[in-house]
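With one protein chain held back, the other chains of the complex are shown just where they sit.
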């Protein structure tokens, strides 16, 4: 009954099984193994295009290495003010790019808009005193639990292309966005104009595995060197790749995400019926931001549910995150607990 | 029958089992879980001292992050010219330190000596034009398959301390050195004067896990931030820690290393009986550097054995690496094949 | 009749004279010369304290090197959104700190306030995911042509000290602020809590010279190495120092600044009498931000006056900058021209 994050979860049994199976025998190290090759092939099929894919172990590595290909050290990278790269990576993008400047922007429901960006880009381009507009990074699904529509991405990509900027997508919860949108992976990425995708698996059932998917192959040349010198090239690469291989096989990634999304929906519907509850954002992926009465929150805590108050310990906005293994019974129990405590609070008030 | 490296191996069953067991239920992320705490406790016991330990996934990360604590960006780090940090990490130490200069030094059997270093240190100290002597990095076991004796380490540490330099030990094969030396972990590290140890597990049975062991706790304060911003902080940290936990439990790490060393010894003895074979270095850990007749090499290759010619494709010096799971039968087969082909070659010559 | 900036000016005759006089004979290089020593002595007298001073040639170098002493690579540096370090140095602070994050904040009249900062600091301190609050940088005089009062600086410094942050002052126009405030250099810096001051001379009569004045001498140890490896240590240091020496001698720096401020005041008063003119900020140093009728602007341009429209080519807010050598006649001519063209515009309207 832990709704703190999708990273408090363990791992999907299919992925664990693949890991164990990958462990026998010797194979070439550093990615020259057949499993790694197969992962790239699977991604080509899924994304319906040629591409280069590099497994890494963490989302921060995926994002930062990606941005280091898209922005020079004197570049500016536009992102939402709540983006993981802006607030949760302790300056990793700055470290990897050699000091690029993140331009953190506000935006409803965790999203940037093309109109908003058009007012800023290409300000300062070519002027030696200013950081040079270089890239835009979108988070899909967003940190507010919403999903960009393909046309929203395309409009931003079009602006980027017009001014020579590149487009990155932080897809730590890419599967959740995709499961919601009913769009194809291609539509949501390269067809819309994405240059590099951080394709997440860790939050959705893997132990620690992400793939950096590079659609513009010209950008890939230096990635291998950047990954190695960052210490993110695994010698026993098969153990990263085996996770991704099982994740992609037979659509496990979308099934897992679909389940997490469904659980989030149940939760949102249930909580929506509580008097005084208010959702802060549409629930489109596996995160719910909900304002609950203080009494309900304390009751839930007393009942052993775990979650974060999102804006501080004295605030009533909660973030609830579901995952590939969230149990329907736990969701029902959460709703019941919240209802019970909220009702009791109302009685007192009455 | 693959003697290319200890990183072509899979993983020890004990470690895989621990990984699978660690996968159920939710726990706090980013290292706030009980397994991670237990790993640190185990290391304190093993090293008989207080310390801080940080799990990371690769040796390059462990080394580079360690060096970034020990040298400023304008520092000089002394190491053997064959050290992994000098030739096999694509400039990771330079990246992590912000541009420190590695001073690559020659040395018999992969070792630096206190005498050699005393001739160089503290040259330039305090002179603003020169990189500032900041740290020494020793590889234990060395890249030549030998092991520093505790008094060799202590003599170097004493020199370092006298001039204000810090001492790093790259212990990617620390267990192999220890199994050979019959010294305690404490004697080989902090008692001798080591400040930080990259404590390897990957080459010795883990999937991808190393521990940065910081003996000087004052140095640890900034490690957490450096690890995070490098993308080396795992959200599901339990999966790194579970590997280390099983690795340390019941002495698995030393048993595995002892086995690999024994296999290397068998191999060295067997090959030593071949006419024309010549060991380049004493065999003290799990690596053998042996010069074999060209005919024997080709015969071995034809028989399906895998290994590297160490100095180039036209050279007859081989590196053979044994591991935790090397089979005695494979070693025997290798020796037999080498003997057979060497004998035939001698016949031809005769 | 050029009011574009104080960096379009040449150099003060006293400084040129000193430069020529410093040019004969041989002296030790890299700052081991008597002129450099004398500059430090002069600064100790002026600031009434012990300190370490390092001459550099540009304000960007002074600021960035200073910040690199005050923030780790994973630090956050709070500054005004209009600060030179935030918008006019092409990411130099990020380069020199190794990727610190500038937190650009709004603020009336170019100033930050202690209250505003108290709402943000020490948010995230000690949390490994976030950039760590490390330093605050104030610009004195501000980019809006105003000056912090000593108590405003002290309130911010007190907040910084309470949470372990350091305080930097970008004093590219320090002399102008001082000439306005009638405070002592000590009151405006270390007594208020400033750790490092970028003490500007270039904009106020030097050719290219600034001094980094470090009040907390413990911070100075690494400055020498940082300056050298950035290529900012002059071999013929006497030529930087001679500029600063003459700048400080006999109060030239305050005389020059006082003149520039007086010219700005005249200009502001004159323009203030024009119908439709509106000052955007109090005029406290040598910069005027004034909104003028479009007709007046075009008339001034036609009359050959040079200045910048501050918010874009279609905007009527002008920045006018006076300098150590601004001629009273030019100021009078500017006012007369503006009056004449504004009046004519009014006639047309009428």
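List of remarks:
Read from first to last, the chains carry the letters A, B and C; within each, the first residue is number 1.
Quick note on the criterion: contacts are C-beta pairs under 8 Å (C-beta built on N, C-alpha and C of every residue); 3 or more make two chains touch, one makes a residue touch a chain.
These numbers come from a predicted model, not from an experiment.
Touch with the chain omitted from the figure is made, among A:191, A:229 or A:341, by A:229.
For the chain left out of this panel, the touching residue among C:19, C:83 or C:178 is C:19. Screening B:43, B:102, B:242 or B:257 against the full complex identifies B:102 as the residue touching the chain left out. For chain C, the residues touching the chain absent from view are 2, 4-5, 7-11, 16, 19-20, 22-30, 56-65, 89-92, 94-96, 202-203, 207-208, 225, 228-236, 238-240, 306. Touching residues on chain B toward the chain that is not drawn are 73-74, 87-91, 94-95, 97-102, 128-132. Interface with the hidden chain, as seen from chain A, comprises residues 30, 72-74, 98-99, 128-129, 132, 222, 224-229, 233.
Just so we're on the same page, only the chains that are shown with their structure count from here on.
Averaging C-alpha coordinates per chain and comparing to chain C, the farthest chain turns out to be B. At the interface between chain B and chain C, over half of the residue numbers appear on both sides, which makes the contact a same-residue one.
Each chain gets a centre from the mean of its Cα atoms; for chain A and chain B, those two points are 35 Å apart.
Taking each chain's centre as the mean of its C-alpha atoms, chain A lies 42 Å from chain C. The geometric centre of chain B is 52 Å away from that of chain C, both derived from CA atoms.
Counting partners per residue, chain C has 73-74, 98-99, 128-129, 132 as the residues that reach two or more other chains.
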